[in-house]
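Every protein chain except one is present and positioned as in the full complex.
Chain nomenclature is as follows: A and B, assigned in order of appearance, with residue numbering initiated at 1 for each chain independently.
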Amino acid sequence: MEANCSNMTPLSSDSAEKENTVCIFGTGDYGRSLGFKMLQSGFSVIYGSRNPSSASLLPKGAEVLSHSEAARKSQIIFVAVQRDHYSFVTKLSKVLEGKILVDVSNNLKINQYSESNAEYLAQLVPDAKVVKAFNTVSAWALQSGTLDASRQVFVCSNDSKAKHAVMDIVRALGLIPHDHGSLAASKEVENYPLQLFPTWRLPLYICAGLTVLIFLYCLITDIIYSAITEEKDISFRIAISIANKVFPIVSLILLALVYIPGVFAAIIQLYRGSKYKRFPDWLDQWMLCRKQLGLIALSYALLHAIYTLVIPIRYYVRYRINSNIITQILKNETRTFDNTLAWRTDAYIALGILGFFFYVLLGITSLPSVSNAVNWREFRFVQSKLGYLTLVLCTGHALIFGWDKFLSFSRYRWYLPPAYTLSLVVPCTVLVLKLILILPCLDRRITKIRQGWEKSSSAGKEFENGDVPLQTKM
Amino acid sequence: MEANCSNMTPLSSDSAEKENTVCIFGTGDYGRSLGFKMLQSGFSVIYGSRNPSSASLLPKGAEVLSHSEAARKSQIIFVAVQRDHYSFVTKLSKVLEGKILVDVSNNLKINQYSESNAEYLAQLVPDAKVVKAFNTVSAWALQSGTLDASRQVFVCSNDSKAKHAVMDIVRALGLIPHDHGSLAASKEVENYPLQLFPTWRLPLYICAGLTVLIFLYCLITDIIYSAITEEKDISFRIAISIANKVFPIVSLILLALVYIPGVFAAIIQLYRGSKYKRFPDWLDQWMLCRKQLGLIALSYALLHAIYTLVIPIRYYVRYRINSNIITQILKNETRTFDNTLAWRTDAYIALGILGFFFYVLLGITSLPSVSNAVNWREFRFVQSKLGYLTLVLCTGHALIFGWDKFLSFSRYRWYLPPAYTLSLVVPCTVLVLKLILILPCLDRRITKIRQGWEKSSSAGKEFENGDVPLQTKM
Partner (left out) sequence: MEANCSNMTPLSSDSAEKENTVCIFGTGDYGRSLGFKMLQSGFSVIYGSRNPSSASLLPKGAEVLSHSEAARKSQIIFVAVQRDHYSFVTKLSKVLEGKILVDVSNNLKINQYSESNAEYLAQLVPDAKVVKAFNTVSAWALQSGTLDASRQVFVCSNDSKAKHAVMDIVRALGLIPHDHGSLAASKEVENYPLQLFPTWRLPLYICAGLTVLIFLYCLITDIIYSAITEEKDISFRIAISIANKVFPIVSLILLALVYIPGVFAAIIQLYRGSKYKRFPDWLDQWMLCRKQLGLIALSYALLHAIYTLVIPIRYYVRYRINSNIITQILKNETRTFDNTLAWRTDAYIALGILGFFFYVLLGITSLPSVSNAVNWREFRFVQSKLGYLTLVLCTGHALIFGWDKFLSFSRYRWYLPPAYTLSLVVPCTVLVLKLILILPCLDRRITKIRQGWEKSSSAGKEFENGDVPLQTKM
């Protein structure tokens, strides 16, 4: 319709559909793989090369021309050359005027250059419409068609028609376009494929450190102690018995670590009497990895659950039970049923199961598709209310499991308390602090602060006319 | 490009990008938090205030002007004031003409006003382009940057360019815009953040009611009966033994409740001979909460599975087994292996495992991302075929578990049948009704009715020329 009132060549997806010809600058691996896929999807492909006669290995059915000839034949040009060689396009600025240039490049390192490749290209040919796309899909994936991985292609551009034309091509190749806004986002898009779980690194290090520490502690108080004081080799306990001490202890500590930063934040805000100052960096960092910490804690809890359930099928356990019975018979003992012990063991097992159950619920609501389907109020309800419930249940599980063992010094080996007590320090601290913070007097103050009230300002101002009511926002 | 042929100020995302200045009306908490985030993301922020000189606590780098001066400096104005004070904008209608007004407000209650805040704002300044957005993101989330929760921002507007300009800002803040169509949808968008699992309420109440009932039943026939007739305290059985009766019984009843409404609907349609009449309201309600009922039933089944697997590590069970063996030895008994009993116990365990397995499959296909990836035919196959298979397996599990216990009246306590029989009434009824409904004669009729045939109309009409073939739609 716009064609009615302007003489410019129409750039709408329709004309791109009709022409159906794309140009690819660069006959390297990515250019070849892209052309291969394009030809398969019914496009005509024309390569632009510095040296058209020497280009080899190109997919069958593609034409090769010089850069300027190739560019002239198509509205859309894919630039599949290294950033270092982008400068050649300046010579083509006349031909490229008004055309769509698709930057498909990636870098070798995150933030390698000060501006993104796509923005650099846009500076070189200001009259072309530069679109960043396809960098998230590898040459191998295009070539082999085995797109098990993410088929998402992030597309960004300052020209919305150019963007939509490229998005239509993405769809035609069987990929899923994802509008990432303007070219200012291209840096983020270029960094994306270089990441390897950046948000998981810190939590995994913390978890690995704790695991090693607790493992050594258990090794010393259990196996090495036995080997030295009783000269008994019980090293076979490493595979399951020790592992099944390490997993629950680390899991409970990690779960408590998820809830510490929230408590710290509340204390800091109470102390400062304001929410309008930034938290210290370490606290921000910590807050941002809570989800990952929680999921690692959940996976350790899962391992603990399975390790516990296999107990009765272990040779060692069966042997011990058998020899127990035999001893009992030979000594002609009669053990009476201990009602309290029955209550206690059943109670800690039941608490453990329920704690694990809510843990799994928390994990499920962390799945992207589930957390996207709930609103902020629901998410906070699950992560905060259910999260604390889980922490209470799991701490209770550990407390009842340990019972009064920490009091019997006969169990202390080399003056070291039983391992389970290690797991209780952090969670109990968190729960006590939280209990203090939800005392009505403190809770009211925190709520006021989070609604925008400041100690320095007059207390009557926080509900200044014209404010958006905030109860509904929290 | 349209700028070539009209003199209106261009509103495209490009110009918004270049200007990069936004105006925020209101210096309350939400306005401050939004401005803080905007400044962080590289925007220039100008606040519009009734009383610019007294505005305090504003983020560093933001300017404060009067409403009209501020509005003049930006194409996009965020209205972060309470609905009650919207009226001030009428005085600015001249300045706001052609500008984008973003309504970010929320209410305190669902459906608080007859029309949505955004529609009300649009009525006040008919010449502005009102966009509803940001109300799903809390001030706290904007301020602290801890956006673990949904980062989705629902955007709706009658002006598609204004909508896209706002969506670009949403993306620039690191949030995910979600196009919700025209301003008519703003009421829904405003209600969204106020909900707290509305679809889960009824199913959770049903589940809680059933749980309490069955728990009391088990308490009476088990613990209280023992306490009164045998004067034995077996209250420790509450934690695991009783719980592991309640969970499977309620789970099976809930699973059956998922399939009753479908059976009722078929019966009603058979009776009416038409599908073009509405079902009674209670049936509609019931149908809409089937997914939730099923997921609660699944979580109870999971609890039942774990509670069952911990049986051998319980003190009580180990004690009983030990004393059993000792008694056997002292009495010099030889018990022969009971082949039938071995078959029976293994069979009900195997049925239970398989039932649980398909249950979990059903649960996984309920995940939003999985159910979005299957088509209608596949979804129906899983939920209907696999669902009934699960119901059959689980009912079989309960039947073989109970076996002939319900016949031995010695097990009846105070004339009350064993608890497991309670779990069988509803599932068996559903399965019998379903068996009747899939008799060829009835099934053919239901299929015809669901393809649009009506008893009153001539039977020959249902494949009237010009109909879309429906086999493929079911």
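Please note the rule applied: a contact is a pair of C-beta atoms (placed from the backbone, for glycine too) under 8 Å apart; a residue touches a chain by one contact, two chains touch by 3 or more.
Quantities reported herein were computed from a predicted structural model and do not represent experimental measurements.
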| item | value |
| --- | --- |
| Sole residue of A:107, A:221, A:292 or A:423 that reaches the chain not shown, by the stated touch rule | A:107 |
| Touching the absent chain when the full complex is considered, from B:208, B:288 or B:432 | B:288 |
| Touch criterion as defined above, residue of A:143, A:274 or A:339 at the omitted chain | A:143 |
| Residues in chain A touching the chain absent from view | 1-2, 4-5, 12-14, 17, 26-32, 36, 50, 56-57, 59, 80-82, 84-85, 104-108, 136-141, 143-146, 148-150, 152, 164, 167-168, 171-172, 192-197, 233, 235-237, 239-240, 243, 299, 302-303, 306-307, 309-310, 312-316, 318-319, 322, 325-326, 329, 367-370, 372 |
| For chain B, the residues touching the chain missing from this view | 2, 5-6, 8, 158-161, 179-182, 184-185, 265, 275-276, 279, 284, 287-288, 290-291, 305, 308-309, 311-312, 321, 324-325, 328-329, 335, 337-339, 341-343, 345-347, 349-350, 353-354, 356-357, 360-361, 367-381, 383, 450-452, 454, 457, 461-462, 464-474 |
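Methods note: only the chains that are shown with their structure count from here on.
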| item | value |
| --- | --- |
| Degree value of the rotation bringing chain A onto chain B, based on Cα positions, nearest 5 | 120 |
| Cα-centroid distance, chain A relative to chain B, in whole angstrom | 23 |
